[in-house]
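A single protein chain has been omitted from the complex, and every remaining protein chain is retained in its original position.
The first chain written gets the first letter, and so on, giving A and B; residue counts start at 1 in each chain.
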């Protein structure tokens, strides 16, 4: 039997120190909605569990003076939904975070956990990528920033170096005329893992798209930033040709697998369908912003 | 294995218990504390039978460590009725036959109460999505949704 220890440090330095010292035997506990499932299935038997929720920065939601947001890695979806301003500025990101699991899971699951679990189908990740979010990580060698899309390395693997802990997400200030949205395809209406997930962020000025980012989930080993889809939208008035070009770019970006949740053919087709639907919602929101 | 000492509050009562560091709160509730009203249907957060509230927030007790209960307030089905006075949801579930086998009922009631505390006037769609994490295989959800809606209406009436 491997003994498991539990630690709930108050400071990030303490957490990083313990995490680095455990040399791979430790696991970070944020919401725990993936970690406890993996432990129960016998896939993991961590020697040390580091609960980061007592560290203030990890659970803080801060609206910066410039209008940007900083969201702690361990903020639960339910807490994010209760923030008076976040959902007004980033409705797509909030939708995505709030699609992770049931109401119960929402009470615990965090965007940081969703990203570090590194599932290609994590719901919050495409929306965070579309939002241009940048994460702060802290490790034995100090702090660094990296774009969200640089974090996943493959299914279940990240580009965080040993001992590094994800601290927070920084979302940029929104220019006027911006909107974002996230849609996913699941067979049921709830409680499923995304078969395809699309996050879109747009800025529209005078009817023309001036900025766009597209995140695409569950169609490749990692969630993708689809620059070609964004390029097809930028400069357009979201006419049918631009939408079809962006949809085609999404389909072209797909490198999916056939599995119990969807087929290659299905995922590829749906990526294009969802792109168009997600753009329509983001554009409608941009028109109101 | 060194056990952890946890001091917490369960249904308003201070409680202390020992747990393994990797033990789920559900196991501690059902095993150590003998509170078997909270049910286990899957152990993976997919059925909601183990629903409790943690500081007023609805969670699956199978998806949190018992150690995380330190200093928190937990509410389980055992604390829902005040003595012989059933909570209006419990009473309505009985009157409207919103249970058959009853295994999902504790989790369903805890989840529904948490909804009505936050949203006293939910639409049918809001009820259905709030309860989407609580599987019921017997009822097809019809009578459960109706019971929650009708309780909400009565509680609004009583509050007026």
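Note that contacts are C-beta pairs under 8 Å (C-beta built on N, C-alpha and C of every residue); 3 or more make two chains touch, one makes a residue touch a chain.
Assume contacts and distances are computed from a predicted model.
The unshown chain of the complex is recorded in UniProt as "Xanthine dehydrogenase family protein molybdopterin-binding subunit", chosen from "2Fe-2S ferredoxin", "Uptake hydrogenase large subunit", "Sugar ABC transporter permease" or "Xanthine dehydrogenase family protein molybdopterin-binding subunit". When the missing chain is restored to the complex, the residue among B:6, B:135 or B:152 that touches it is B:135. Of the candidate positions A:174, A:261 or A:285, contact with the hidden chain is made by A:261. Not every partner is drawn; the one left out touches chain A at residues 1, 41-42, 185, 187-193, 195, 259-263, 265-266, 269-270, 273. Against the chain not shown here, chain B presents residues 30, 34-44, 46-47, 49, 76-78, 80-81, 86, 90, 93-97, 99-106, 109, 124-125, 127-129, 131-146.
Rule of thumb we're sticking to: only the chains that are shown with their structure count from here on.
One simple way to say how far apart two chains are is to compare their mean CA positions; for chain A and chain B this gives 29 Å. Taken together, the chain B residues at the contact with chain A in this complex read 1-2, 4, 20-22, 24, 43-46, 48, 51, 54, 57-60, 62-65, 67-68, 70, 111, 114-115, 129-134. The touching residues of chain A, counted against chain B in their complex, run 1, 3-6, 8, 29, 31-33, 36-37, 39-41, 45-46, 49, 51, 53, 76, 78, 101-105, 107-108, 189-191.
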